[in-house]
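Note that one protein chain is taken out, while the other chains of the complex remain in position.
Showing subunit A:
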Amino acid sequence: MSRSYHTAIIGGGPAGLSAAGRAAAYDREAGVAEPSYVLLEGHSTFAKTIQKYQKGKHVMAEPGFLNLRSPMPFEAGRREDILGAWQERLQGEGIHIRYNAEVADISGTQGDFLIRLAGGEELYAENVVLSIGTQGNPRTLGVDGDAESEFVLYTLDDADAYRGESIVVVGAGDAAIENAIALAKQNRVTIVNRRGEFSRAKDGNLSAILAAINDPDIPLSCLYESHVAGLELPGDEGEGALLLKTPSGETRVACHRIIARLGTIPPRKFVESCGIKISSPHLDAVPEVDRKYQSNVPGLYVIGALGGYPLIKQAMNQGYEVVDFIHGRETRPADYELLASQFAGLPYAMDPEDVLDLYQQRVPMFRRMNPLAFRELIIESRILFSEEGASVPGSTRERETVHVPADYTLYRNGEYSSSFYTLVEGSVQLQLEQDGPWHTLSPGQFFGEMSLISGRPREGSAIVKRDSILIETPRRIMVKVMNSNEEIREGIDRVFIMRALLAAFRTGIPLDELGEIAAGITPKTFEAGDLIYREGEQGEELHLIRRGRVALSKGGDGSVVNQLHSGELVGQMALMGAPTRRETASAAVRTETLPIRQPEFLRLVGQSGDYLPVLQQRLSDNLLQINAMASRSEAARTVNFLMQEGMGEATNALLIDESLCIGCDNCERACAETHGGISRLNRREGASHNQWHVATTCRHCELPHCMKDCPTDAIRRSADGEVFITDACIGCGNCETHCPYDAISLRYPAAKKPGLLSWLLFGAGDGPGDVHSASPADANSRKTAVKCDACRDLPGGHACVRACPTGAAIRLGPDRFTELVSVL
């Protein structure tokens, strides 16, 4: 007979463990003999995600402002210590956990859920808590006996642990290739590829695996177009076998071990199969839940990383709270105090929970948001309150109401900031471009969406009037909200388009008519290299760039004659009487445009009045520029090269003029000496064309890839545009993975340099300018992410550039490329 539980908790990570601990406490209180709950963990131990951290990793207890509320202990420390403490508590409390119990399917309704395990076993539960994290589970071989064991492995921690074995690696992705090559140093390896080639791999891995297969000295061979048909578990001699269907019939490959690297199944599919709605198609969209973590399926709860909370402490708190909610206890969430202090400086005498509800109702766009997400938005935001006589606030980030003086400038034209503002009371004066006309906003409206979407510096300024209340939300949170809520994305998009049209055309057309035009425009997305239009085509629309960069080329030899950034128009000639495209437009980086057709264009410019001559002037400037570059093909090819290198999204890149560089590496030394002994730039690595060399270091992208999912929000951008990493870094490596330019690495802090004398006389440690070694300075040090911060703390600016004895190093953004390649 299958067992039935009050609560089933699925996934034994920090969230699930904490929930199970709380459920155990309820059981103890009630004095029941049999546990009323079960914790189902798919892996052979608990907290798989954390077990997979690198050995000795220092785990951080971020966010610092949040208190832990869990029956499980947790404080910052070594991975081993944390896991050990949990293990102890698990046993001490007699937590009812089942290992190797991967849940394959959940069906039924509240009070009567049917949970089916991968092995076929079935369980019943009245309530289900999903805490399976976001790491996904490895795709299995799909044949009998494929459960993870000593014989079948789905990950490889340490290739050096195996010697003299025959090993089969199944898979053709980067992980499979890297494992196979590493194993082939001391073992005989067969790699099994389902297809005829290794097309999914990175270039470096592709050439490495082909070289290794063709090299008779390396004991690595490949079976192409081969499918796994079955496996034989090893007998006493220690050898098992993998059965394959190959083009030449069935084969049996005897082996000591099988390493299957077939990728992971992201949990989304599983979650949706349980009936949980995820309203946005976006990859990192999270399930919608209410204030009690309950999904749209009553009785089915979602917590932890799966619910969009990427940190251990948050996951543990939610585990505690969700069990309270299931047991009908109205606990105040652990972040209640935070909410209270956020609102403390406001002129209300209301419970913070009520202020929260009030604000959500006041802003139309937020009304449909799920309350938990709105709560997080408020906690992560700054609440600004403008009062006559208040002083200008400092930049410290305390979670409390920020008082600002009346007529305070929120941001200025040209400043790099990308936070998003929502006005809940009072009024704001807003400009949409430098020296443009002022617009007045009223409560419920928002602004700042331009920089939020484009990553470009602010266009125009914003000033808050007296007695106003604003929510200032960091980009990271806004992106998360937009990715998981289609309605909000569309709402922001609509306003973005209207304002973009207003700014681009300064049209005087009535707002409702503008709204109508905006509603008819669907933004188009182009990946890097995609064609927007081709030379010689008949054009029917122009494009207003809203993010990214567009390269214009002529003659088909890849010479870039002009490049345009967001806010600028491309291809307007086609609508101004010359429909034949004179140049080819393509996206230099991932780009979004607003395509505008003739009738709308005419309606817009028809009302532009005095501004029309400005538009015409811009067009002829553009044409002049194109003409000038077209006659200088070497320069145009150089710009093309820079675009190919992804410079279209740079704001501040390091270029080296090879006709001046003497290779002394003083730039690298300067970088290391001013940044804790670790150089963040690699002069030699990187591509060159003519005399220009793109050094490998941070280029401070318009929309930094690295900032995408930093769990502790440790990557920031200053008002001057420098992207830098704060001390909040936990070394998770997400940014390193996301950076397409190899500009970030995880490093141990460098050992302190010896004094000049002891170095000179005794040869102690690294000397001045020496590049330090990659090993930890002491046992307690931990790896964190390091990257160029554009020397934001140095009064003189970029140390690399200033240290160059010959003036070969230069820092600049794409807006100055044309100037760079122009002859003196």
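To be clear about the criterion, a residue touches a chain if its C-beta (ideal position, glycine included) is under 8 Å from a C-beta of that chain, and two chains touch if they have at least 3 such contacts; residues count from 1.
Following the convention adopted for this analysis, contacts and distances are computed from a predicted model.
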item	value
Hidden subunit of the complex - UniProt protein name among "Branched-chain amino acid ABC transporter permease", "Ferric reductase like protein", "Anti-sigma-W factor RsiW" or "Putative ABC transport system ATP-binding protein"	"Ferric reductase like protein"
Listed residues A:689, A:738 or A:792, member touching the removed chain	A:689
Which residue of A:628, A:660 or A:678 touches the chain not shown here	A:660
Interface with the undisplayed chain - residues on subunit A	211, 215-217, 657-664, 666, 669-670, 673-674, 684-689, 691, 693, 768-769, 794-796, 799, 801-808, 810, 822-824
